[in-house]
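Every protein chain of the complex appears in place save one, which is left out.
A, B and C label the chains in the order they appear, each numbered from 1.
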Amino acid sequence: MTKQQKSQVIFLAVFAAVLVICHLASKGIVLSGSNIVNVMLHAVFPMFAAWGMMFIFTGGLMDLSVGANLLLAGNVGALLANMGLGYAGLIIGAVVTAVLATQFTAHCAITFDIPAWVAGLGGALILEAILAQWANVMAASSNTLPALKNYRGLGKTPGAFILMAVGFVVAFLIFNKTSLGINLQAVGANPTVSKTMGINVRKTIILSTIIGGVFIGISGVNDISLAGKLSAITGLNSLGTISKALSATLLANSLINIFTKPVGIVISSVIVALLFNVLTIFGVPSGTWQNVCLGLLIILCGVLSHLNEKGVVK
Amino acid sequence: MKKQIVSAAIAAVMTVAIAGSSVMAADHKVGYNYLGAGAYSLSMLANNEKKVSDVLGQESLAVDDQFSVEQMVSDIENMINSGCDGVAAWLISDALCQQVSILCQNNGTYFALADKVATDEGVISLLKGNEYFAGACGPANEIYGSQLAEYALEQGWKTCIITSSAVGDATDTPRLEAFKSVFEAGGGEIVDELHADQQQDALPQIQDSLTAHGEVDVIYGTGSDYGVYACTALEDYPSFGTKVVTSGLDEAALELLNDENSPMAMVTGDCWMSGFFAAVFLQNALEGNTLKDADGKPIWIDDVQPFEVTPEKYPLYKKYFLDEFAYTDDEIKAMIGASYDEIVTIVHDYNLDNRLMAKYEAGIISADEMKEAGYEVG
Amino acid sequence: MAEELLKITNLNKSFGMTHANNNICLTLEKGEIRCLAGENGSGKSTLTSIISGMQPFDDGSMVLNGKEYKPADPLEANARKVAMVVQELGVITALTGSMNIYLGQTDQFRRNGMVSTRAMGKAAEAIFDKWHIPKVPLGIPCAHLTMEQRKMVELARALDADPDLLILDEITQSLSHDTRKVIYELKDRFKQEGRSMIIISHDLEETVEISDSITILRDGEVVETVRSDGFTVDDLKQKMVGRKMEGDYYRTDTAPSYEESVLLDVKDLSLADGQLKNISLQLHKGEILGVCGLSDAGIHPLGSAIWGISDSKRSGLVKDGVTGKELKHPKDMIACGGSYLSKNRDEEGLMMEAEIRNNMYLPSMQELTGKMKFTSPAAVDRLAQKAYDDFDVKATSIHQPIGRLSGGNKQKINLGRWLVKDLNYIILDCPTRGVDVGVKAYIYSVLRKKKEEGVGILLITDELTEAIGMADRILVLKNGELAAEIERGEAFTESNIIEVMV
Partner (left out) sequence: MTKKRVFNIEVLIPFIILAVMVVIFAVSTQGKLFTAASLRTLVKQTISLMIAGLGMLFVAAIGGCDITQGSLAGLCAAVTAFAATYSIPLAICLSILIGLVSGTFLGVVNAKFRVPSFMVSLAMMIGLRAMVSQVLGNNSVILPIPYLILDDFKVSVTVLLILIVVITYIFHYTAFGAGCQAIGENEKAVKFAGVHVDKFKIGAYAMSGLMTGIAAVFILARVGGSSNVIGLGFEMRIMMALYIGGVPVAGGFASKVYKVVVGAFIIQLLESGLLLSNVAGAMTQMIRGFVLLFVVFIMVRINKRARAAAGA
């Protein structure tokens, strides 16, 4: 058994133990079948968004427009679905929108040399504004952004779980088992080595942001399927939309020595969903202490995973 | 060099675009702000405010506060600077009302409070003493809550989950508190009170709570967004007989109400008409007809009553409230220059039944339509 | 006469003002093992990186197997069967060994769109089998591998090109004795199969031992190419240093000269990770104390540990000899007139993007702080200008960003900014690394001047000649322990020192 496998076993054992304790303390609610389904269902959205961010961030593009992007994508998808295109419209609409949006920021960053962080901010402003403008136009005629009434299977059992399984397989395979994924990881870790090894850095980043865009689009699909509608947000508050997904991404980063990223994201998305679920079950007030707990969890994981950090940390 | 030319060209285009969009002023320019773009209820409020200016053929300026309080103050300042003669302000807290009152007094700009009205006595008296204060109009938020609580008790519902926006929200808090006190006084139990910072967090919260507490009799959504989320959440609990009550007469909620399979049991609201009334007060003030009560205080209405839209009446509501406007252009024009008492009567008479009857009597709605909706006419 | 594999004629390469390679001519035969020798900054690494396609050359020509050879990137070099293990490149720790080996070429293992880990693993294993390299776990992220195992991964990566010409840049220094043997066997096999190798090694004995011929470079030029048979390490050294031994490059006196008083007192210095074990030393006034050792002997951690920066916990006592104060943090030492120059100038010394002025300012931040914490920009300018002038830095002005100044100029800035201060002692870790001869001589003259002024200098160096040429005493470290202390005089010879080192 390698060191990594050992850590995995230990981690999962601790995780299971915590769950069992919570289960017992909650008098058998936490691990009940229905609750597990419930938690997993809530984990799907942050998971897809986090996978999307994984493909975008790993290459070094810290693109914060993801939240605005998925809101827009979900709405475009719903629009097409409601126009009679059904699931095909929903998925294609969302995915194409999200891919275009990621390409916009990616090209701002790579082609025009705008720092990725700024490109993300600019992109978020623009994407939010597009959706808000759309909502305004609709409201002027007493209409709303498209609500998804039918075709919501991808937000429910079993559709959401099939989606999750497919998403996991695809994310895992692309990230770990394709040249693109391998190159992406190399580019993210060390652009100089990658270039020396003949990797086309630019192409790698662009391609992986396209894949990231697909995942972001699907996360929009899942979100609007789950909730039925996605409202527009302005003032860069779309960042809040992805706060759970960002949390999951950061937690997955701190698990990187135990699990590869795609797996780590599954686990940490479930942890985040579980955190809110368990706290609700224990009667911790939502909107206040629950969020404080999430903040503390992230800091704690950060501290634990950087105990032996020697290098420069920004 | 090429780059400089491109930059210059872009700058020029921007100048032209921006300059071109400034329209020449009509007699009165009215500014109104809204918390943020995108939310349906906020947009409806803003639209209702705009309606008055549109009907009167006057210029208006809508400003998006980007969900920021600081921005709200800045936006009102900017509206004043941009030459607005009057401002219909949507203010998130009493403190802001005080600020805006001072601001408008200093600048000699008329203002009215739309939808969110101050509750603090000190602030109210400050406002009422301000010569530029055109009046305030807001919904009876407590009634919103208590009405639904009474309805829930009537149905014999005993357990309830409340789902709501962030803690301390100015609209939701009075609704929530009123619902809670009435419901608990009537022997009901609030098993959980949920607050979502991000609207879409409401759904997982409701589901987590349903798992934690099992089946409850009713879920109260303080706004229709939350009511709709509650219905969506319940789709995953088909065995539960939980019902949903909510406020906010938007299509999504009402269509759920129409759907027999949906748990939505009651939707109330006033179609965000307080924004419209506030704009009417403001226009009156701008015309030199500041509406004042017998004591010489500006008009202050904080109890625009919610009404229920039943499934039978929904088609009429959709057609004559949403697609068209609750008041005809002529009615609106007649409101300018009306007396205090007349306006108060108009506001207090405002509800679904009265408006539909009025439109029926004006010949806009046919008798058949009215009968179909359950009205006994003709 | 054997067939020619590679012929380089009049190759030139310069970085800014530095001529890294100057009219290089070199011919390599098939089956020949060639070592490149030369001091730091003599242009070895530049030459090998040009041959392996990592950087382009300015002019000249290369002919490989009778055809013109001008690789645009390492992949093209690989296609022409030229591969290199680069000294400081390393592996991507997040990826597995086999992924690292096939990085950039993973497409060849595509099965139905996926890279077949199994096929790739097998192919990687096959390389290890084919060339008899010690096996390493290839299926786990390289983060879990030792440095030596990672080097093997890099070697396998190079060997995958089935190279006719393999270039090894400083590979042996990070390898254990056993693994070195593997490299030697690999070399023999190359020879048999008519393949060639270019090896760079700092171990001169090794250089003479394993090579067929040696090309000696100095200041970017080829001095001579010699057959290794009958050639001795001493000959090699003569050639490498050449005329540099003449003149006043180094000290000419043969006796130690320093005062009694101790400036810096180190007792039982250890690092928790075992890189240093109970080192005690005393640096005297006006003394140059050389520190030598193999690369893993702990000479570099010694410098930074005394300075007060170390990755693992430091124990023992570092005391200022004059004040008797204990020195725990670099700041304490600065307060006592101490300073330190890291070996890794670009990473741990200079701010490459920043103006010369700001780099000059860094070590004197405390001194220039006046009342109310005020620092006068004019005073900073003055200080920077003084160091700039004193050390004859060649740039447009103190406001030029360091960027691509030559190594020598960078080192002048790096050293000068400390030496403008009123120092008691200075710890120098490889101060002449990667600088050209002129600057090197200049630095030595500065050090001698400082010595005369009574400054104590702890001179940590990879180059024995430097230590012998400059030091009053030399401390030899081995495996983190103090192995010997040799005074300037009769015993001050390389062979004596090397005997202790190895």
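Brief remarks on what is shown
Simple rule for what comes next: contacts are C-beta pairs under 8 Å (C-beta built on N, C-alpha and C of every residue); 3 or more make two chains touch, one makes a residue touch a chain.
In this text the structure is predicted, and so the values were computed from the model without any measurement.
Contacts of the undisplayed chain with visible chains (whole complex): A, B, C. Note that of A:34, A:200 or A:243, the residue touching the chain absent from this view is A:243. Only one of the listed residues, B:173, B:310 or B:354, touches the absent chain: B:173. Between the chain not shown and the residues C:123, C:223 or C:352, the one that touches is C:352.
Residues of chain A in contact with the chain left out of this view: 62, 108, 112-115, 117-119, 121-126, 128-130, 132-133, 136, 234-237, 239, 243, 246-247, 250, 253-254, 287-292, 294-299, 302-303, 306-307, 309, 312-314. In the full complex, chain C touches the omitted chain through residues 16, 304, 307-309, 329-331, 333-334, 339-340, 342, 347-355, 358, 361-363, 365-366, 368-369, 373-377, 396-397, 399-404.
Considering the complete assembly, chain B touches the hidden chain via residues 3, 7, 10-11, 14-15, 18-19, 21-23, 37, 61-64, 66-70, 72-75, 77-83, 92-96, 98-99, 102, 107, 120, 122-123, 166-170, 173, 177, 195, 197.
Keep this in mind: only the chains that are shown with their structure count from here on.
Among the remaining chains, B is positioned farthest from chain C, on the basis of C-alpha centroids. Interface residues of chain C facing chain A in the complex, by the touch rule stated above, are 54, 73-75, 86, 89-95, 99, 103-107, 110, 113-115, 117, 137, 140-141, 143-144, 311.
Taken together, the chain B residues at the contact with chain A in this complex read 36-40, 43-44, 46-47, 64-68, 71, 166-167, 192-200, 203-205, 207-209, 211-212, 225, 228-229, 232, 235-236, 250-252, 322-323. On the chain A side of its complex with chain C, the touching residues are 2-4, 173, 177-179, 182-183, 185-186, 188-190, 192-194, 196-199, 256-257, 310.
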